[in-house]
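What you see is the complex with one protein chain gone and the rest in place.
Naming follows writing order (A, B, C and D), and every chain is counted from residue 1.
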Amino acid sequence: MMRTGTFATIAVLLGAAGFLLPQVVANPYYFYAGYVVLQYIVIATGWNILGGYAGYINFGTSAFFGAGVYTSAYLMQAFEAPLVVQIVAAALVGVALGVATGYLTLRIQGVYFSIATLALVVVLETVVHNTEALGGASGLTTIGPPPPAWFKGQTQYVFCVMLVLALLAVVIARWIETSWLGRGFRAIRASEPAAESCGVPTLRMKLIACAISGGIIAAAGAPYPSYAYHVEPVSAFGLLIALNALAMPLIGGTRSWMGPVIGAVLLGTIQQVATVTISSEYNILAVGLLLIAFVVAAPEGLLGLLSAVRGGVRWSAKPARKPA
Amino acid sequence: MKINRREFAVLGAGVSAGLAMPAIWTGARAQGQPIRVGCSVSLTGALASTKNSLIGYELWRDDVNAAGGLLGRKVELVVYDDQSSPAAVPGIYSKLVDVDKVDLLFSPYGANLTATVMPLAKQRDRIIIGILTLASNDRLKHDKFFQAAPWGPNGAEDWARGFFDLAIANKLQRIAIIAADTEFSKTAAAGGKRVSEAAGLKVVMNQVYPPTLNDFSAILRNLKAAEPEAVFLCSYPPDSTAMVRGLSEIGVGESVKLFGGGMVGPQYASLLQTLGPALNGIVNFHLYVPEPTLKFQGIEGFLTRYQAIAKERQVDPLGFYIPPFCYAAGQMLSEAVKATGTLEEAKLAQWLHGNPVETIVGKIAFNELGDWTERRVLMAQFRNIAGNDLEQFRQAGKQVVLDPPALKSGDLVPFAKARA
Amino acid sequence: MMLIDLAANALASGAALGSIYALLAMGLAITFGLLHVPNVAHPAIVVAGAYAVALANGYGADPLLAALLLTVPFYVLGLGFYTFYSRAFELRGRGNSLQSLTLFFGVALVIEIGLVIAFGTDLRSVSVPYVGQSLSVGFVTLPYRFLVPALVTPAVILALWLYLTRTHGGLALRAVAHDERALSISGIDPSSVKRHAFGLATALAVLAGAALIITGPVDPFTDRSLLGRVFAVVVLAGLGSIPGTLVAAVLIGVAEAFVTTFVSPSWAPGVAFAILLGTLGLRPSGLFGASR
Amino acid sequence: MTAPLLSVRQVEKTFGALRALGPVELDLRPGERLGLIGPNGSGKTTLINCIAGLLVPTAGAIVYAGEDVTRRPAHKRARMGIARSFQIPRPFTGMTVLENLFVPLDYLGRGAGDARARAEGVLRSMRLDGRRDAPVESLSQLELRKLELARALVTEPRLLIADEAMAGLADSEIDEILSLLLDLNRTGVAVIMIEHIMHAVMRFSERVICLETGRIIAEGTPQSIVEDPHVQRVYFGEQQNRP
Partner (left out) sequence: MNNRIVLERVSAGYGAVTVLHDVSLEVREGELVALLGMNGNGKSTLLNCILGFVRPTSGRILMEWGGRVTDLTAMRPHDIVNLGIGAVPEGRRLVPTLSVEDNLSLAGGVRRGRGSPAETLAFCYETFPILRERRRQAAGTLSGGQQQMLAIARALMTAPRFMVVDEPSVGLAPIVVDQVIDAVKQLQTARGMTILMAEQSFFQAVEVAARAYVLSHGRIIRTVEQGRELADGEEIRRTMMGMA
């Protein structure tokens, strides 16, 4: 684990670099592509708090993402709310949705939980389809006020906003990981009865994990209307978001905050690059094969692979003692 | 799990290299001479059936290059797969504009995907040709947008107006409107409702259904009960199929004289072949049918060449619907460049606003929003379809044009009679 | 009168639709329900089956008959698929649901693109004489397009039931879900039973594919819209309950038909999942599941 | 006689039609060492799960430190000083040994300031301090057993339930765990020991209870238990005269 000082320095430097980037890099394309990668960092990090730390696999990431997208799109349309307000509101909606989902975990576990979250996506998508104020199937066109001049353009602006969100998400994830909260989550993942016996209020902890995770994922959706200028249910609740949300932490490693970040950067970048290079059905084929290859060859993710290569026995049990 | 600083730096370097890759890759290519025209096509995902538009672009490119190119330069296409996902489109078009430095743009297919490009096109003040998008420029009013679809000047309301004109002309009073819950269908349905109300027709049923529906029994029963004289249906290929089958299975009742209008699907060979005689009597929109009244210059040659390629690529073997308009989209650009002798977009746009373009889908004149000044959506009635042979659809008389009057090749036969 | 008419028709078409859902979910009820392998690629396999059936139909074969013959190669395909899966996970004594989910997502993507490459992206359908006609009994009218595949389900369930209760292989299959060691002790290799179960589920997928493509046209990405519903059916039924699968699927089908008829078709997909969410909240083990 | 620390009053637990436990009646003095024996499936684990709060009894009451805790969740009982180890060690994977001890310290909040010092103290007393920063995945069986106990002890409970804490250990290792438990007991902690390793239970316990098919069939000093005919029957079967 990185030292807190190092981590804080890197975070601040990255943040500062991000804000200087529009002054240095003229080509807006990198902000478009970077935005998507950053968005996935936030989503994967948020997913990992529930899925990686606490061990509850959320299939329905797109429900939270879509809720965030629509909250902010609606606020933009109806009240011309500034982006900050949209993000905060989206996060709150995500937290509320997370708590509702969390109540499910009080009763159901394992695959049942995962399927329930899948159902959540369909229910929310249906509601959006049938709500005139949210534009139904046609969606909403979301063109807001021009961004502050410093950023040189809308995309640079939302990129920086997403960078801040990504840093925030990672800071939260890292804080959780090293704090009592993260120890509680991981205790739940390892064994709920043992966690209970150590005084961990597992039910409340699961609610908290769902709420934080949901809030972060929904926040990741909030700048989307400002990025794409148009929202509609199919992409807001798309399967790709849910798929990436679980594939990215898996590829990076689910045990530490760094895993989802590495996975999101790697898979997100590959997808972005593949979109504009391979650019055919072979693109999706490559992603599919990549997933299979990772699961088979590096099931603990890159970080797991790295520590296995480096530490050898560190993560595996010692060989059985030789009998006397 | 520990990662030390050195390893983190290595990871970081790898990631930066990954991000920088497209720049390195395409940077070298951008040195070339050709005029580059860029767009995204839905090669995968829900809209993948529109990927035959690529053949339209390619044939246009080949024709231009065979004639010596534009301004003495070859034309080159830069095409990416948007996976039918609107979320992927902004990044792709930024890549096209900012990295690949394309000279001219086509939009992605359809309104939802195009909605995410229009702000970019307007901000960068670029010419963009809309590929079968509907009402995409109504809000932004970008003066360099030109539509490659014959929806007419007031597309959202008017593109299916021919259907209502037919209803009025045939003195039909009671109308039912049924639409799939998708952008295009709903826009059309809403437009249809306004047109009907303005014309004093009575809307006896107005219903939206999810695009995954494949059992229309319930809707058809409700429809029968409402006793409409005309049924305006806005549907997508799978549900169009289900609805047409429902017509044979459940029926719509004796009252219906006019059925169809906005069904996407029976323009494609696969559905024509599947549905065959079940289509008889349906009056539906189309963009091109092989009727004698539609002998535009070059269209037949285009289709012949298209069909050879399509067979090989396993895409729609007829190619009546989208590909000619993609070719025409290219013609708009090449004609403008030829006429003005420049690639300056302001001049090209000015020329396109001022001069009609001769294309393989007819002569096109644009209004200030870039829409066609004249609506040229066809309302064609399926007649005398026998069996499931695809060849018959290449003949005249199978899809008789009823509207617009200028292109008319026959008159409405009431629905039940045409099916009998 | 009108109301009864509509309700009766909704009931009939809902039941038919549900019966087809059950067929779509049947293979998953075996792999996921009995073997606990979260095979999210199942709908993709169903669509692949539908393509195979369409191909055979192109040569004039009846889709259901073709599907029946195709069960053999699909069965073999399933054996291979499971062997790969177990090599990747089970034999190494690892593999959690996250990993197998990701694996199967990958497989689903590969199948989708495989279909695109092999057959293109246009909608495919089959031609059979009974499409476009319906059966009318009193005021209830039911298209054969739904009725015929819907009748396949009870036949499949009957066959499956006979197989599970009357044959040695079936007994082994029921036992493996419960206790692999009980099988070893009976002298039966549990991993070969599981491989066989996977083959069976894959063979069922081709029957489901035939049913799917008789009801309407299919494209390589159709699986995405099936995924949620088939999982909903299996979970609602309670994992592994074969008759429960039919009841749950019919319940969903009828609920959808009623909402379509009496509320609005656009609410139908959500309603099915709302039922699922409600059931999970109140009776987590599904409608017919034993206590966990 | 002092008030009991724990009273199990007519507790029963059924799973469906199966009666796994009870009715069972049992009192435990503060600082007492109680052995709980019985064959597999006799209800020992069900009983301690009811005491620790992982199961809610079907009938009866559990009174701990004067309070009725029958329906209180396990984490609240942990807060009241009931600690337990598990038969199959359940370390918190993905954490180091020290972090494992932080979990109860975090949630039971004993001296948050000197948590680290406390944890290290417990590790020292368990002779686990050498493995402080090792990931739990790398621990040996003995170390896992010790970690299980350390995690239970770090918050200074008043009652420790040790569920087969010595299973699978070598004799010297059993002695090591036993002496740790005796040291602990000397500080006033009551211990319930569930164990199959008879010589360990007999050496450790002041009082032994034998369960069979969910009921207490014998109770008394180790010596009297060994000689109890019921216990003998349970463990050795009926001694019949050969015909």
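Assume contacts are C-beta pairs under 8 Å (C-beta built on N, C-alpha and C of every residue); 3 or more make two chains touch, one makes a residue touch a chain.
None of these values were measured; they are calculated from a predicted model.
Novice: Tell me which of D:A65, D:M80, D:A134 or D:M198 is the one touching the absent chain.
Specialist: D:M198
Novice: List the residues of chain C that touch the chain left out of this view.
Specialist: Answer for chain C: residues 165, 168, 171-172, 174-175, 178-179, 181-190 touch the chain left out.
Novice: For chain D, which residues lie in contact with the unshown chain of the complex?
Specialist: Per the touch rule, chain D residues meeting the hidden chain are 39-42, 139-141, 144, 164, 167-171, 196-203, 213, 222-223, 226, 232-233, 235-240, 242.
The rule is short, and it goes like this: only the chains that are shown with their structure count from here on.
Novice: When you average C-alpha coordinates per chain, which one falls nearest the overall C-alpha average? Tell me, please.
Specialist: Closest chain centre to the overall C-alpha centroid: A.
Novice: Quick one: report the Å distance separating chain A from chain D, using the average Cα coordinate of each chain.
Specialist: Going by mean C-alpha positions, chain A sits 42 Å from chain D.
Novice: Nearest whole angstrom, what separates the Cα centre of chain C from the Cα centre of chain D?
Specialist: Computed value for the inter-centroid distance: 48 Å.
Novice: Considering chain B alone, which of its residues make contact with at least two other chains?
Specialist: Residues 43-44, 46, 181, 210 of chain B touch two or more partner chains.
Novice: By the touch rule stated above, which residues of chain A touch at least two different other chains?
Specialist: 126, 129, 255, 281, 284
Novice: Between which chains is there touch?
Specialist: A-B, A-C, A-D, B-C
Novice: Which of the residues in chain A come into contact with chain B in the complex?
Specialist: 1-2, 6, 27-37, 126, 129, 136-139, 141, 143, 153-155, 224, 227-230, 232, 234-235, 238, 240, 253, 255-256, 258, 262, 265-266, 269-270, 272-273, 275-277, 279-281, 283-284, 303-304, 306-307
Novice: Which chain B residues qualify as touching chain C in the complex?
Specialist: Interface residues on chain B, with respect to chain C: 43-46, 48-49, 51, 181, 207-210, 212-215, 217-219, 221-222, 225, 237-238, 241-242, 245-246, 248-250, 265, 268-271, 274, 278, 313-316, 388.
Novice: Using the touch definition from the top, list the residues of chain A that touch chain D in their complex.
Specialist: 180, 183-184, 186-187, 189-191, 193-203, 255, 313-318, 321
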